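My structure is below; once you've seen it, I'll send some questions.
Here the complex is missing a single protein chain, while all its other protein chains stay put.
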Amino acid sequence: MPELHWKTAITKVEPNKICIRGYRLDDLIGKVSYGQMVYLVLKGEMPSEADGKLMEAILVSSIDHGATPPSALTAITVASTGATLNASVAAGILAISKFHGGAIEECMLLLKYGMEKIISQGSSIKQAVQQVISEYRNEKKRLSGFGHRLHTDDPRTKKLFTLAEKCDVSGRYIQLIREFESELAQSLGKKLPINVDGAIAALLCELDFDPILANAFFMIARIPGLVAHIYEENTRYKPMRIIHPSDVEYDGPDEREW
Amino acid sequence: MPELHWKTAITKVEPNKICIRGYRLDDLIGKVSYGQMVYLVLKGEMPSEADGKLMEAILVSSIDHGATPPSALTAITVASTGATLNASVAAGILAISKFHGGAIEECMLLLKYGMEKIISQGSSIKQAVQQVISEYRNEKKRLSGFGHRLHTDDPRTKKLFTLAEKCDVSGRYIQLIREFESELAQSLGKKLPINVDGAIAALLCELDFDPILANAFFMIARIPGLVAHIYEENTRYKPMRIIHPSDVEYDGPDEREW
Amino acid sequence: MPELHWKTAITKVEPNKICIRGYRLDDLIGKVSYGQMVYLVLKGEMPSEADGKLMEAILVSSIDHGATPPSALTAITVASTGATLNASVAAGILAISKFHGGAIEECMLLLKYGMEKIISQGSSIKQAVQQVISEYRNEKKRLSGFGHRLHTDDPRTKKLFTLAEKCDVSGRYIQLIREFESELAQSLGKKLPINVDGAIAALLCELDFDPILANAFFMIARIPGLVAHIYEENTRYKPMRIIHPSDVEYDGPDEREW
Partner (left out) sequence: MPELHWKTAITKVEPNKICIRGYRLDDLIGKVSYGQMVYLVLKGEMPSEADGKLMEAILVSSIDHGATPPSALTAITVASTGATLNASVAAGILAISKFHGGAIEECMLLLKYGMEKIISQGSSIKQAVQQVISEYRNEKKRLSGFGHRLHTDDPRTKKLFTLAEKCDVSGRYIQLIREFESELAQSLGKKLPINVDGAIAALLCELDFDPILANAFFMIARIPGLVAHIYEENTRYKPMRIIHPSDVEYDGPDEREW
């Protein structure tokens, strides 16, 4: 029998005591926000309250985008066959990949590559951005995080950036992505605005997350939305209905203030 | 071609405007907690701040329980084969089912059944609990939400109930589950304490959630934990290692205060 | 450390020797059909050649049913997001559940229940069938395995039963399901023909499989079909297209003989 002993640095579980990254879980319940906990469990350190607020904002901004994204369609198609909740949720998660959510990671890589140019070459932001755009074009790589099928001025982007200003983030990645936006506008002759993936990418760079975790935030944020669609499917429709991917009308509460 | 037009009451997406259950998403970002949003998207109404706090507490309490629960083992086993993040997360979700997380739903059904007896028969809490226990025993049904392999006094339970008292919940389901706990102790001659599943079940009853959603809260809460384990697997270990299900040692930060 | 030693009765793997249910795998390659292997690995015994033929026929009959069943739609929706092959296939599998494929298990339970009545009560087939139908109706349970949205005379059913006659199956479950079909026709005043799920259910009863494995045969058989649809999606269409669930036209080879 080989030696199979191994180690984990995330959570220590002992009788009547659970410590996450060194902090007693029962001390944290009621004291920290879920956004702070997500940061803690993934990065290993407790964020400032401001960074925790940013995390919550990111999660809130991505909780749902209606019934037509492929993750929602997949989840309700599976739910409609009589599958269990976990099977329906898992199927939705499987649809969150390269082209659905994946732009966050690609945009983080773009921003980190630009920032590296600024730091290592001492370029100005403008120079770095122009150079990166030109390199991407030469290699026929897509610049992710800009433009949206539906939103020409994504309300989530604006709000996330406003909030970031109020929190203690440095803002250098936000400045950088805005420079990309204006360079793109100039070179294309039309605005290709920062979309929500781009906004989240900039914030996750500010919070210094590893880009390979990018899509995780989208998955974490979107699960409650997927569950809501699955629950609606199970309680409102009969099994095995044919689900149209776009001919769907909203009939919930009218717009209201909170 | 059949008429396939259908309706959803969750989210309205229009150009540059997203409304969730009637509330503009950009109004909510930075203003409400993620816990409130989870409640909103699932129940259709915005919770009070207190109920939102309770939601966050539930999510915080369940974010991780080490590397040995089957959902974590499944996620890292799949990650170890070189699978993508979404595949690894989905596999972990598939392990959250009847016997892993499922106790929350079963305990909610138990509590709701007890409450129904109290209301419809005018029984005292004690009578109702005794009657339900005896019925469950006759039908050889398990009473879920009590006892834990490891924790004889689950620190999460105590904290969640303390917090609930501070918030505006009625407390009648907490009172009810405590009555179950004492009746069980008496009839068994040893304490079978309320576990975290039982505590969450009581709180979700207080918040009036449908029991069929119970496991959803566990899935929502646990995803960041699964991601942390997957990330650790991918960055710390080489692919295809043989993963022992219990011989794992914690080597993260020492216990610390926050 | 608890004693974790455990046992499996399926496959013995030693250096340079693999035995499945006792048979050397290298002896079987090229000698037995895949249908025989499926039977062997699931039941523990090697089937007769005739029963192996029946297994192959069952698998062949269910390999694909076009792009519109929910398992195919789920698989291609996930594939369209840029997901990996295993993620796309797994999503398709998740759609094979209670209402999609599940009729095979329900029909096996129906047939076994009827057969039990015949054996234990000494009823005639006709009496047993009438009694079962009446019981199901009283309990508002669906009689699965009859009727099809599209096929009034399912070509697969006829062929599977013709083939079964040529093989060495007893035929008593085929006789039984046919009796159900005629009783239903008489009591409903219109034909509700045995569908492919019903036909497969009868054959799996003849082969004495456990009903809880029923949907496994559908999954095993359908995987190549799912892969074909995923491959077509990836090679023929661009990512993230909106996939209509029924407005799809066949443009492959014209009907041809083999």
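Every chain is named by a letter (A, B and C) in the order it is written, and numbering of its residues begins at 1.
In this section, a residue touches a chain if its C-beta (ideal position, glycine included) is under 8 Å from a C-beta of that chain, and two chains touch if they have at least 3 such contacts.
Because the structure is predicted, anything quoted here is derived from the model rather than measured.
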item	value
Omitted-chain contact residue, chosen from C:I18, C:I118 or C:A185	C:I18
Identified contact with the non-displayed chain, of B:G102, B:G171 or B:P253	B:G102
Positions on chain B contacted by the hidden chain, ascending	68, 70-71, 73-74, 77-78, 80-84, 87-88, 90-91, 94-100, 102, 239-240, 242-246
Chain C residues touching the omitted chain (full complex)	2, 4-35, 37-38, 41-42, 44, 46, 53, 56-57, 59-61, 63-68, 84-87, 89-91, 93-97, 150-156, 158-160, 162-163, 166, 210, 212-213, 215-216, 219-220, 223-225, 227-229, 231-232, 234, 237, 241-244, 247-258
Residue numbers in chain A that touch the chain omitted from display	1-2, 4, 83-84, 86-87, 90, 245-247
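Simple rule for what comes next: only the chains that are shown with their structure count from here on.
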item	value
Centre distance in Å when chain A and chain C are each reduced to the mean of their C-alpha atoms	40
Centre-of-Cα separation between chain B and chain A, whole angstrom	23
Junction residues of chain B - those touching two or more other chains	2, 4, 84, 86-87, 90, 247
